[in-house]
Structure formats: structure tokens, C-alpha cells
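As C-alpha cells, the structure follows; a few thoughts come after it.
For this view, one protein chain was removed and the others were kept in their places.
Up next, chain A:
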Amino acid sequence: MNAMFKALGLGAIVLGASLSGAAAVERGGILTYARQADSRLLDPVYNQGNVNIWVLSSMYDTLILPTDDGKGLKPGLATNWQVSKDGLTVTLHLRDDIKFSDGTPITAEDVRWSLERAANPEHGIWNFMLGSIDNVEARDEKTILLHLKHTDPAILPALSVFNAAIMPEKQYEATKGASDEDKAKTFAQHPVGSGPFVLTTWERGSSMKLARNPHYWAKGEDGKPLPYLDGINFEIIPDDATRILKLQSGEIDGAEMIPYARVNELKQDPAVDMELFPSTRVQYVTLNVRPKLEGEKNPLFDLKVRQALNYAANKQAIIQIVTHGVGKPMTSFMSSGTPMQTGTKPLYPYDLAKAKALLKDAGYPDGFETSIMVIAGNQDEIGIATTLQQMWSQLGVKLDIQQVDDGTRDTVYRNGTFHMRLSVWTDDIADPSEFASYALYPPTIGALHTGWSNDKATKLFEASQQELDPKKRLEEYAQMQKIFNTSGPTVPLYETPYAVALSKNLHGFNQIPLGNNIFRWAWLSR
């Protein structure tokens, strides 16, 4: 274990050095980072989306951490782990001398309690990722055993997801509240955490301040404990232009969610470090493929029609028009940053003649009328929809663009009465099973609520969920992707990175492909 720890330390040094370049790190300082929207509930288990998830990793550590490429795993609060031969038991060993932000030790009992709380099907909406856990055993002070109901190839990556964060049992349970969720709300106001930073003040809708956790376990490249920063101030600035202006005038050190239209301009700005961090974000059109819609025959039910729409959509043109060249074509329905993505070349290269022939074959030589739902005021979505409208008009397809708000769209989508909608996906876990279960496994959400199903894909997915041999699982995923990419209910458009603008003084910051903002290595030069 000692050797392992040294190896990790070395890894940390190499990584730290690679992120910061040749310069030696400087300690101290408060980093100000502008976010587009505020968090809502900073509880790992009950939170409901990215505004919370992307900062939770700064406040809570997991047993295992995702690697910076978002595809692999590295030690976190656990230094090493083994899966038993039958695949039904996972043994993890806790790191020595780990403490919560209030200085109390992180014990095996805290781990047992945290994981069982996260896996409880009554708690929140993320418990399914830990659904294979039957019970958790704290064998001794340093050893945790997960007893599984069935084999689960994604259990290790699942332990690196935000909801499997380690929290302090005693402090949490001492919080007032009638239910566990009530306690979570109260505890999240003044949390005691296991991550590199701890929340100090939060003015909702305006700012959130984090201070460094003096008890954090990881060491920096100078051999002293991380993080390098004294703290982080998150400022909420919803307007894109204002966020950028604040960065350019030096009032802040970083700004997230830069619109693609501004990326090239900011690359030219000598005061700004315009970063495009690799992501798992994919943008696609979701098609309702039920045989009938509103009592009439649905053209989108016909595979040839879907293929025609795919061939007639000029992805390169959309990438230029909407993302200003920042995006790249998709090679599978999953992002190229997702493990076991097997795509090699762009899907459905633009071919108008082929599209026309397919549509004629399908019995729609003169096209048909259909509609697409986009979020009102969302420039990306409106841009994509109008471009598609023009491209598909070449086939005689009349696309009616319906601008609605989120609530309206989600409801129509769930009812299964929509024709088309634009959709975005980002992975939360370094495993393909999350998106695959939503996209092609109907029991989860009816294959993106499209009514699509394929028996072979369903069987492959079920097998892959318990397959422990990585080679076989990869083969299953290759087949699933082939089926979905050639006959699925989507028009894949593009992948885009996370566009984040930083000041030249900020070093070592990273947003990993799963979206988590990693501040533990960040430092400010003066």
C-alpha cells in the first residue's frame, strides 16, 4: 500500500506539472469564477442536475475518482480495490489519515452509511447507478466490502460518481429534519465535507464562497497538502456578454459556458486563455418513431425516412453555422469521450441524392409535413432548427419550428405526442451504460421516449449489464452501437467541448469530460 501511495504521489506530481507547464506553483489567493446559473441543492444524493453536480466534486470526495480524460479511474479516499472472482463482492481499502473538513476522521462506518444512503431506492433519482448493491459492510477500520445482488461491470465507475460521495454520518444525522431529505436540505446549508474545499457562505442567486479544506488528504507538487488556492468565489452571472466582459476587464478569473460565437474572438484576446475542454456532450435530433401520431400514419416510423433525413442533414454546415467550427461530427450516438465508443467515421455523410432516393423508396417522393420543438430563446437550437428546415426542404419536407419552454417540451416529449425535438446529452459516469440505458433500452425511459425498440439491442444491453469480461462487453457495445447508429430514432448532429474562458493568471484548472470542475490543482500566479 505504501508503494501504491508513493506511486500515486508521483502521478500527482507528474499530472500537476503537466497541467501547470514549467512554472512552479504559487499557493494562496481566492479564485473568482463566473457561473451561468446557481446551484440549488448541494447534497450528493438529492440534487437534481448539473448546476449542483459540477461543484459537488469540489466539496466531497468519492472512494474512487474519475481520471482527467473522464474514461478511467484513479484512487480517491480508497487507495486500492479488488473485485472477487464471482464478481459479487468488491473490497476497498481506505487511505490512512483522511479527515472531514471539521477535522474528524473519515471512518469505514461513514463510508458504509454514505453508500447505503446513496443506494437507497427511496432517496433521490441517482440511486439506480448503485442499484446492484445489496449491502455495504465495514469489515474493519480500513476495509469496506460491497455485497452485490448481481455482477455489475459498472460498479467501480459508479463509485466515482458524485452521488457516491463520502459524507460524515454523525454530523449529518445530528441535523434536524423529519425525513432524510429534510436533513439533507439543512445539512447542505453548512456542510461538512470530504473534498478539497468547503462551503462557507451562499447568497442564493448571487454568490457562493468556498474555503480550502485544511484537512484534505492529497498533496501538491510542492509536497504540501492541496488545494493550492485559499478559496473560490462563484459569482452567478446569467448573461453571456456580461460574464465575458467581467473576465476581460480582469474582475474575475474564469467564466463558464462561453457561446460558440465568441470563441474565436476570445482566442485572439491576449488577456484571455480560451479553453475548449473535451466533453461527453452530444447534440442530436430525437424522432418520435411510433407507427401512428395523432391518429395518422407517422412517416418517421419508416427507417428509410429516418435515413433520408440523416443523409440530407449536412452536419459540417451545421457545425460551421451553429458552433462556428467548434464542434465535430459524431461517429456514434455516444460521444467519442465515452468508454467503449466504437465509432470510427462520421455517421451519415451528407448525400442529398441518396436521401431523395430513400424518401422516394419509402413512398414520400414529395416529402411530408412535420415539426420540431426547440427551447424559445436558445440561439443554438433555433440555429440548428432553421438550418435543418432549409436542408430538409430540399426533400420536400416541411419542418414547422415550435418554440416552447422546457416544461412544455418535456411534457409533450413524455406524452409521446411530439414529432421531433432537439436534445443534448452529457455523461455522469465513466461508463457507456448510463446513456445506453436511456437511449436504447426501452424499460428505462422508452428509448428517449421515442417508442423505438430493438429486441437484439435490448438483449445485448441486459447481457452487458452483468458482463465482467471487458472484451465481451466491448463486443456487445460495438453491436449495440451498430444497431442504434443505423436504425435508431435520432439524427446525430455534433459533439462540442466545454468552452471556458480563463484569465492568464489561472493555471491547472480543468473541466473533465463528465462536466466536473476540478479546482484542486488550480493556482493563481501574481
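FYI, a contact is a pair of C-beta atoms (placed from the backbone, for glycine too) under 8 Å apart; a residue touches a chain by one contact, two chains touch by 3 or more; residues count from 1.
By our rule, contacts and distances are computed from a predicted model.
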Protein name, per the UniProt record, of whichever chain is missing from view ("ATP synthase subunit b", "Peptide/nickel transport system permease protein", "Succinate--CoA ligase [ADP-forming] subunit alpha" or "Carbon-phosphorus lyase complex subunit PhnI"): "Peptide/nickel transport system permease protein"
Contacting the left-out chain in the complete assembly, out of A:V25, A:A119, A:L210 or A:I236: A:I236
Full-complex contact with the absent chain, from A:D69, A:E109, A:E251 or A:E462: A:E251
Identified contact with the non-displayed chain, of A:R414, A:K456 or A:K472: A:R414
Interface with the undisplayed chain - residues on chain A: 40-41, 48-49, 125, 185, 203-206, 235-239, 241-242, 245-246, 248-249, 251, 405-408, 410-414, 423, 425, 438, 444-445, 448
